[in-house]
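Reviewing the structure listed below.
A protein chain is absent from this complex, but the other protein chains hold their places.
Chain nomenclature is as follows: A, B and C, assigned in order of appearance, with residue numbering initiated at 1 for each chain independently.
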Amino acid sequence: MPIVHEPVTSCEDSFGHPAPDVLALEVQGLHFTYPDGHVALRGISLQVRCGEKVALVGPNGAGKSTLLLHLNGLLNGGQGNIRVMGMPVIAPNLPLIRARVGLVFQNPDDQLFSPTVYEDVAFGPLHMGLPEEEVRRRVAYALTQVGMAQYADRLSYHLSMGEKKRVAIATVLSMHPDILVLDEPSAGLDPRARRGLINLLRALPITMLASTHDMLMVRDLFPRTVIMDEGRIVADGPTEELLEQRDLLEAHGLEKL
Amino acid sequence: MPIVHEPVTSCEDSFGHPAPDVLALEVQGLHFTYPDGHVALRGISLQVRCGEKVALVGPNGAGKSTLLLHLNGLLNGGQGNIRVMGMPVIAPNLPLIRARVGLVFQNPDDQLFSPTVYEDVAFGPLHMGLPEEEVRRRVAYALTQVGMAQYADRLSYHLSMGEKKRVAIATVLSMHPDILVLDEPSAGLDPRARRGLINLLRALPITMLASTHDMLMVRDLFPRTVIMDEGRIVADGPTEELLEQRDLLEAHGLEKL
Amino acid sequence: MLEGLLDRYLNRASFVHDLDPRVKVVNAFLFILSVVLLPDGAWIAYFLGWCAILAVALLARVGAGFVLRGSLVAFPFALVAITLVFTLPGRPLLTLQLGTWELSASDAGLVRFTSILARSWLSVQAAILLTATTRSPDLLHALRHLRVPGLLVTILSFMIRYLYVLVDETTRLLRARQARSAWSAQGKGGGSLFWRARVAGNMTGQLFLRSLERSDRIYNAMLARGFRSQFVTINPHMMRRRDWVAGGLGICVLLLLQFVAHFVS
Partner (left out) sequence: MDTAMLSHIWKEVTTARMHIPDGFLSLPVALAFWVISAGLLAIAARRTQQQLGERQIPLMGVMAAFIFAAQMINFPVAGGTSGHLLGGVLAAIMLGPWAGMLVMACVIIVQGLLFQDGGLLVMGANIFNMGLLTAALGSLYHGLAGRQSKGVRLVVAGVLAWLSVIAGALFTALQLGFSGTSPFAIVVPAMLGVHVLIGIGEGLITMAALAFVMQVRPDLVSVEAVRAGGGRSWVVAGLLIALVVAVLSPIASADPDGLERVAIDMGFEEIAAAPPYEVLPDYVVPLLGETPVSTIAAGVLGVLVVAAVAIIVGRLLRQRAAIT
């Protein structure tokens, strides 16, 4: 049975109101080296509070995806501590952690592997062993949240890129996660779909950490930005301030808008 | 033997100087329906002069890729005429056409199908039947143009996305095309690699037609823009003017910067 | 995660790396052939064979440890042969009492089992040395020039190119599934066996369709660059003096092995 080292908290207090003082995510001194010897993370420390929306930016190869994969234990074996809602991310906790951290991958094709939209969104709840009634409820809820309720019976394979992105997000929303972790959510979308996604993410009342190269989206959506380069966090602060610092941005392969 | 209906022209006059009055590309009343019945192009007419750099923008599914595939005869069977450097794009001319139109696909992994960079760049010249000496010369030329001369012996798989894009461009430059046709060249690149690509494309002295969603690149690189939607060209003119027309852009899923 | 597993080539500058791949392929193949032909119990010859492997590994600067570690892949298969120890008739060495049954290991069985293991182990190491010192494109060139049908070699080269791409794609698919494989706090979860199998099948089917579409795009990319039914390549390899010498030397070693095995011990 799961080991949980501390009482499990939630981003909602006992009255169902948001609890902004709770730490949703806590990373301390995380180091990671790939088996081939490539050092990808060199001491990452990061805290995200409930309800925050944080952008993670940096050049290709900075280690953003590597960090995100750690957050629900898909990669491990490095040094350092990670806690999700107070629970340490260690092997025995993983089955629980994975329901709390909703990881949305860059390419929705990787995430949508069932024939129909319904089955894709139901995968998480079904794997959690929820009763069928509850699964249906959750699928309906998640699809409604992303505005795809009428798509339940469509084949995922034939959706447009923008629709796939939305369904991919629904596949983790159906697990009622506390934190949504997104890897390059706006990649490959045309301007209209991108705008729709930004509006969707803004409206979702959930803690969010997203890696991206899309500085326009960072400006429009994320109040806080973390800049990574070469496996380190080189800046962390309010987006407005960081986006003004041309030198900082240019030193890390980013562009001032 | 190749059928050529009119004297073959070139983007260089007989002294090797650029000849900006020659029509590099001429599309007239092009209609196309996919075998499954989906109508993708509904009467496209477009002219591109030698030396022009033209952006092709429009929402997902507008038919941009479909149009580009027609330009060197990878799709055919629709109504309408296409001429490349005065040559009609018809089956007997295809071997000549394909050397004149360099098509760079969106995903460089699809374009780089040989084990090493060298073999990929040599593929075009080899299949044009050029002698080995000339092939080597052209590979060296093309790789130098994209700044990847020292990468010849690397395995394509191990390159970064930005490097792959450059090599993909080299694979068609080695065929000495008159026109470079690019499908979403900046997709998937981080800001730094994107900037490098834009500079590279700007420096290449060659006619260019590129489909893209990247309005920043359109503004920086292409003096002329063509907007497509639902298989039709809905606007064609100087980029500066088009980018000012908020209503036009929004009606076709594009964003004003 | 799989990159290290996938790429067996060790990028070093060495005499062995520099040899013509044809020489390496032929020598590796002949070495394996010769090892398989060694009789049971030819310990000296096995040892000499191993010395040859070590020498090449040192010369190639790949390290004996690398070769050794890799060679353990054949180990599980030994289970198949271990029964020989107990079934071949011979002088009993050791008798185990298992319940009411008596197991006796015979000397002949042990010799045969160990010999099979030794030969297999030597063969695997030769194959590892080949891939550690020869890049896959060169390996394919060698095959092409050794008269393996060109069509097959071309298909193999496409396969190897897209192997990396598809293995990455699959890794991401598996990760995406794993990321959502949560259990409820009550300790329930996992789904039924058939459901899990169905999900795996769905993933396989999806990967198939994506691959099929990719092959279409690749075909388009080939056509766009002038491909017309015939594949053209340039031969980058020339046999030099040292290639001939190395090849000849290798064959001498093999003959020596056979001589030792049959006439010395």
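In this section, a residue touches a chain if its C-beta (ideal position, glycine included) is under 8 Å from a C-beta of that chain, and two chains touch if they have at least 3 such contacts.
On a predicted model such as this, the values are computed, not experimentally measured, just so you know.
In terms of the touch definition stated at the top, the absent chain reaches A, C within the entire complex. Among C:Leu72, C:Leu146 or C:Met239, only C:Leu72 touches the chain left out of the display. In the complete complex, the hidden chain is touched by one of C:Ala197, C:Ile234 or C:Leu255, namely C:Ala197. Panel shows subunit C; residues 2, 5-6, 8, 28-29, 32-33, 35-37, 70-77, 79-84, 86-89, 98-99, 101-104, 112, 116-124, 127-128, 131, 136, 139, 149, 151-152, 154-163, 165-167, 169-171, 173-174, 190, 193-194, 196-209, 211-212, 214-215, 218-219, 222, 227-229, 231 of it touch the chain omitted from the view. Residues 115, 155, 157-158 are the ones on subunit A that touch the missing chain.
FYI, only the chains that are shown with their structure count from here on.
In this assembly, the chain whose C-alpha centre lies farthest from subunit B is C. Centre-to-centre, using mean CA coordinates, subunit B is 42 Å away from subunit C.
With centres set at the average Cα position, the gap from subunit A to subunit C is 39 Å.
For the pair subunit A and subunit B, the distance between mean C-alpha positions equals 36 Å. Across the assembly, subunit A contributes no residue that touches 2 or more other chains. Shared interface positions of subunit C, defined as residues touching 2 or more other chains, are absent.
On the side of subunit A, the complex with subunit C involves touching residues 1-2, 8, 34-36, 69, 72, 74, 95-99, 103, 105, 107, 109-115, 119, 123-124, 126-130, 157, 171-172, 175. On the side of subunit A, the complex with subunit B involves touching residues 59-61, 160-162, 187-193, 195, 213, 215, 253-255.
Interface residues of subunit C facing subunit B in the complex, by the touch rule stated above, are 135-137, 140, 157-158, 160-162, 164-165, 214, 217-218, 220-228, 232-234.
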